[in-house]
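Of the protein chains in this complex, all but one are displayed in their positions.
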Amino acid sequence: MELNEKVTLRQFNLLMILFIIGTSILLSPASLANYAGNDAWLSAILSVGIGMIIVIFFWMISRQFPGSNLVDVSEQVLGKWIGKAVSLMFVGFSLLSASTVLWVIGNFLVTQIMPATPMLFLHFLLMLAVVYGVLLGIEVICRTVEIFFPYIVTLLMIIFFFSIPSVQIDRIRPWLDSGFKPVLEGALFDVSVSMLPLIVLFMVYPKLVTDKNRALPKVLTSYLIAGTFIIAITFITTTVLGVKITANQAYPTYVVAKSLNIEGLIQRAEVVIAVSWILTIFFKLSLYFYASVTVLAQTLNLKTYRTITVPMGMLTIALSVIVYPSTTYANEWNETTWLWFALTFGIAYPLLLSLIAMLRGVKGRSHP
Amino acid sequence: MEVILLTTLLVWAGAGIRKLRKQGLWKDMIVYACLWATSTTIITLHRFNIPVPNPLDGIAYVYQPLSYLWKQWFS
Amino acid sequence: MKQKPLLKLATLSLCALLLSGCWSKRELNELGIVTAIGIDLQDDQYKVTVQVINPSEVSSQEMTTRTAVSTYTAVGNSIFEAIRRLVTQTPRQVYMAHVREIIFGEEMAKKGIGKALDFLSRDHEMRTDFHLTVAEGMEAEDLLKVLTPLERIPAEKAYSSIKAGEKYWAPVQSVKISDVLSAMLSEGDNPVLTGMRVVGDPEQGSNLDNVEKVNSPTRIKISRLAVFQKDHLAGWLTENQSKGYSYIVDKVHSSAEFVPCKDADKGGITLEVFDSTSSMEAVVQAGNPKVTISINIEAGIAEVECPLKLSETAVIHQVEKQFEKRMNNMVTGTVEVLQQDLKSDVLGFGELIHRTDKTYWKTVQEDWENIFPDVETDVKVNVKIKRTGTIVDSYQKDMEG
Partner (left out) sequence: MPRYSRRKRQTPKEETSTDKLGKSLQTNIAQFKQTLGDSTDIVIRNFKAGQTGSMDIAVLYTSGLVNEAIVHDFVLDTLMVQIRQTPLDTIEKQDYQIIKDFAMTGGNITDIDTMGKLFDHVLSGDTVVMLDGSIQAMAIDTRDWESRGVEEPSTQSVVRGPKEGFTETLRTNTALMRRRIKDENLWIRTKPIGKKSKTDVAVVYLNGVADEKVVKEVYHRLDKINIDAILDSGYVEELIQDETYTPFPTVYNSERPDTIAAGILEGKIAIIVDGSPFVLLVPALFVNFFQAAEDYFQRADFSTLIRMVRYLAFFLAMLTPSVYIALTTYHQEMIPTSLLVSLSAQREGVPFPAFVEALLMEITFEILREAGVRLPKAVGSAISIVGALVLGQAAVEAGIVSSAMVIVVSLTAISSFVSPSFSFAISIRMLRFGFMILAATLGLFGILLGLIILTLHLSSLRSFGVPYLSPMAPFIVADQKDAILRFPRWKLTTRPRLISQQKITRENGEAPKPPKRSRRKKRKKQE
């Protein structure tokens, strides 16, 4: 498979930030408030802490197999056939994630902004953009990230700053009201939503990122920026709306944006602010999709991933309409199964690869 | 409406397959055709309200014992 | 290779777009812009009244004979059903993103507004910036029919007077749905709603000639606060008690306070309150909760009718003391009414105790409604007069002296 694209570390970091805050910015506050109540923000901090360890772990693995992406590593470590089988399972993981993310964004649009539009149609249009982006290549996607990043950050900052007047710290006191357990539970859930899927970045980082000098501090810094966004949005939603309302909202962040009211300056602007989430989710979706397409193409030794991009896009659309029959199902599945699903591919899989490689003494190709 | 959409999809797929055949990429063509067939089937079935097995149910089934334990530990 | 997918995708998407049409689309002239919704009960069913704007009347330059708003009423098993049923009467689809006021009839408020709130927060078209109000002693429908001068849209009038009132007059408070919901959902807190009533004859208020007079005979007045126990109306506060409430929960931006002179016939002193901050602290001693309310008021002298020498610090101190005493009475009175008569913890004592002593709270949580009336309270008011206005002494003093 030809991979002659170049991504700078800077672009990679921005992509990672958007990937982490992608769906979390819209959904995390509700689930965190649901688990941890008053301590949703503590839960968010904890999850960022745990995520930090995961990021370092990922970095160590990337050092262990320099220059090899996930598919290469699987085949080197597990042998050709088992490696290919595992890679195909990973295709399943990223494809399902892509379709659930697609569903999330479609559902958000249908619930909040355009209720009469059929979801299939919205999914189709969104996927059109994603497929187009992936066809153009990850380099182009990364450049687009660079263009949109300032706007996304600005819009998020607007929420943060203009919500400050309505923050009521009292609403999240007392701390640790119902003990530490719910905090941990919420944190783990958030980790599974925001940090574990970072594994798909292994399709980008090892081969395509050009300047890896002193990568870890930079990656960690950007990870922390992303984490700060999640903590901040959790803090803002719970203190502005109150914990109970946050937990009960489908999209608490949207409600916060709705109640922003700086008379004569920002008012009734939630649709504009929603743009920033649609953008972040768009990039998250693109990355999931890119990972699934490239892993599949590489596993099957196709010359280029571009030929199968369009049908994969169709498949994602097809899956997205059947994966979640309803919002209730979505919540339930996310709470019970997603954590394990993400743990399997986000932690267990790379950990196993690393351990087996150490036992068998396999080392990644230094520079292909 | 459905017919038009379906025809569009099939024409699209046909064009793609023809292009791949011209280039002589047989493996790509097979993968292409398989993916396309799967997705068209799913969408068509869904459109006519015929239940399609949900992959998430399968995954949930696999992880059931784990999530059960998890629930117990946290409640 | 590179351009081809773009072309193909572009044509295809264009086809899809053209084939599909536009689903969620509404043209402006198909909208009935609702500015206020009144919700009443009628034989166990909801009676929903909407006030719809007639745009051409509102924005036209010359006075017309048609009214700026029209009201429509429909009855249904649920609010949503009733609103959808409105289509049978209104020429246009009702559009609710611009609702400024939700008005509950008093009867409805007494039965409970919780179910209505579900709709208001669930529906995607509703925003969060409307005010929740209760029509005092009447049905919401009647209140919505009153036309107002100056501001052609009555709901807009009510919205702006609540907003202005909140800024300049302590008893008035704007209450948004998130305030009500979070107070209602919390175990140790209860909501209040703004009260509205009609002065004059409601029947006459719905005629256009009501607004053709300089002094409109029928008007909408923002009166007092309605106290809720969970989701049903527990009772009304008087204007003074509403004031006290606002001071306690720290919602006073600016207001006016009056104290009679020592010689009560001569009149009194009025203060302009610039700033008021209040804080509540709870202590649980031997299983008995005690709440201390301290209010700090910064004020200036706005009007003096008594012969006082305000250039002397001692006199100012004296006035401050007078006000402190008065405010103390007012606040204590409010707390007493809430604890004894209305038995509703709208001050958030429960939450306060929860925050300070969560173990104690766990023991009383279930029974809080019964414990609340017995909570010991201590009120401390501190008034500081910072300015005396543009003049120093009162002219009264010289006239008499």
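Annotations
The chains carry the letters A, B and C, assigned in the order they are written, with residues numbered from 1 in each.
Just so we're on the same page, a residue touches a chain if its C-beta (ideal position, glycine included) is under 8 Å from a C-beta of that chain, and two chains touch if they have at least 3 such contacts.
These numbers were taken from a predicted model, which means no experiment stands behind them.
Put simply, the hidden chain is in touch with A, C once you look at the whole complex.
Note on the undisplayed chain: of the listed residues A:I53, A:I82 or A:V272, the one touching it is A:V272.
Within the complete assembly, residues 1-3, 6-7, 14, 17, 20-22, 24-29, 31, 33, 35, 53, 55-56, 58-60, 95, 97-98, 100, 125, 127, 153, 156 of subunit C touch the chain that is not shown.
By the touch definition given at the top, subunit A reaches the unshown chain through residues 8, 10-11, 109, 113-114, 117, 122, 125-126, 128-129, 132-133, 136-137, 140-148, 267-269, 271-272, 275, 278-279, 282.
What we mean here is this: only the chains that are shown with their structure count from here on.
Here the spacing of subunit A and subunit C, counted between their Cα centres, is 42 Å. In whole angstrom, the spacing between the mean C-alpha positions of subunit A and subunit B is 22. Per-chain CA centroids place subunit B at a distance of 54 Å from subunit C.
Residue positions 12 of subunit B are each in touch with at least two other chains. Subunit C has residues 12, 16 in contact with two or more other chains. Of all residues in subunit B, only 9, 12-13, 16, 20, 25, 27-28, 31-32, 35-36, 38-40, 42-43, 46, 52, 54-56, 59-60, 63, 66-67, 70-71, 74 touch subunit A in the complex they form. Looking at the complex, you find that subunit C touches subunit A at residues 2, 5-6, 9, 12-13, 16, 20, 23-24, 121, 124, 127-129, 176, 178, 181-182, 185-186, 351, 354-356, 358. Of all the residues in subunit A, the ones that touch subunit C in their complex are 111-118, 121, 124-125, 128, 131-132, 135-136, 170-171, 173-174, 177, 240-242, 244-245, 255, 258-259, 261, 268, 310.
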